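Structure incoming, see below.
Only a single protein chain was left out; the remaining protein chains are all shown in position.
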Amino acid sequence: MALSDAEVGRYARQLLLPGMGEAAQVILREARVRVTGGGIALAPAMYYLAAAGVGTLWIDDPDEVKPGAGAGFALGPADLGRPRGAALAEFARRANGLVVADPFRPGSRPTALLICGASLDVSRAIADEARLLQLPHVVADVDGQGGAATSVPLGAPCYSCATRPGLGAAPTAEGGATVGALAALELILLLTGASLEPRARRIEVFRGTPLMRATTRQPGCACAGPAAAGLAP
Amino acid sequence: MNPLVPVARLDVRAHACPVTWVKARIALSRIGEGEVLEVLLRDGEPRENVPRSAEEDGHRVMRLEPAPEEGEGTWRAWLVRGASMEDRAWP
Partner (left out) sequence: MAGLLSGKSALVIGAGGLGGPVALTLAAAGVGRLVVLDEDEVETSNLNRQPLFGEADLGRRKAGAAAERIALLHPSVRVEGRDLRFGPESAEDLVRGCDVVVDASDNFATRFLANDVTVAARRPLVHGAVLRYTAQFLTVMPGKTGCLRCLFEAPPAEGTVPTCAQAGVLGALAGFAGALMGAEALRILSGERGAYAGRLVAFDARSGRSRLVPLRIRAGCPVCSGVAAASQVPG
């Protein structure tokens, strides 16, 4: 069997889903996802990727654990002062010992990105980097209690084409948990091919109601050029 | 191809629900439509759950009977793989 007994036992409940069988689970195991951006959605997003069996997680978060925003889903007072990347990697391994989780090192070659930008500018910059590297990515932006998850498969309209200004409310922990889990969900569906059209989409959550919109290319955007056509996945 | 002869065999007697059905489902996804998977099960919950789950997932239960020659409390089920399981194709 391609999946070990330990894997079957751990992933049993999701292996029962249509579109999420053995082949999909192996795809997740072979994925190497860089989780980055410094935003409040990062810890919940990383947890749900680890729990689902994404085989390699690289946590790109150079700050130290500070009190307040960003703590509380995975990290607590005992972690204050520790480097966030190492602390979160340890949490991922605690959640799923089958996953390889480490702080991101330059030169590592991920196969996808989950971008939780601390601000829209940070999200945009990293999303552009991902596009130029021809890597599929999902971006999690938190705005108050909600926010948005934007899915960018290879060759799709880019993140910049998809965004518009939000309310600009200060991100909250509940927004981080909401949009972080949603972004992880979107990336899992993207990697396994289990999502339905439109695969390139942005799901906004405002006052509890998710609202999906297919992304469309803005005329003149660089993402329409030959570099964005991408290699076959 | 003789549809009455199992092309694969799976022994899940060492496992409990839901792993019993999950392993059977994986094994079914690896054989062709109309082909038969033989599953050895323990009596009790697995013997009730696996055939019922198989039918709900679109497969057919061709045989379900005690198999004492394989061990005490062992049952044998022959599951005929149904049409598309809506899983991503195995590359």
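Each chain gets a letter, A and B, in the order it is written, and its residues are counted from 1.
The rule we apply is simple: a residue touches a chain if its C-beta (ideal position, glycine included) is under 8 Å from a C-beta of that chain, and two chains touch if they have at least 3 such contacts.
Because the structure is predicted, anything quoted here is derived from the model rather than measured.
**Student:** Write down which of A:Gly81, A:Pro106 or A:Gly208 is the residue touching the left-out chain.
**Tutor:** The one listed residue touching the chain not shown is A:Gly208.
**Student:** Sort through A:Leu3, A:Val26 or A:Ala52 and give me the one touching the missing partner chain.
**Tutor:** Hidden-chain contact among the options goes to A:Ala52.
**Student:** Of A:Val35, A:Leu57 or A:Ala173, which sits in contact with the chain we cannot see?
**Tutor:** A:Ala173
**Student:** Touching residues of subunit B against the unshown chain: what are they?
**Tutor:** These residues of subunit B touch the chain that is not shown: 17-22, 25, 49, 52-54, 56-57.
**Student:** Pick out the residues on subunit A that sit against the missing chain.
**Tutor:** Residues of subunit A in contact with the hidden chain: 9-20, 44, 47-49, 51-53, 71-78, 94-97, 145-146, 172-175, 177-178, 180-182, 184-186, 188-189, 194-198, 201, 203, 205, 207-212.
Note that only the chains that are shown with their structure count from here on.
**Student:** Distance-wise, how many Å sit between the C-alpha centres of subunit A and subunit B, to the nearest whole number?
**Tutor:** Whole-Å distance between the two chain centres: 36.
**Student:** Of all residues in subunit A, which touch subunit B in the complex?
**Tutor:** Counting only subunit A, the residues touching subunit B are 1, 3, 5, 8-9, 12-13, 15-16, 18-24, 27, 192-194.
**Student:** What residues of subunit B sit close enough to touch subunit A in their complex?
**Tutor:** Against subunit A, the touching part of subunit B is residues 15, 18-19, 21-23, 25-26, 29-30, 85-91.
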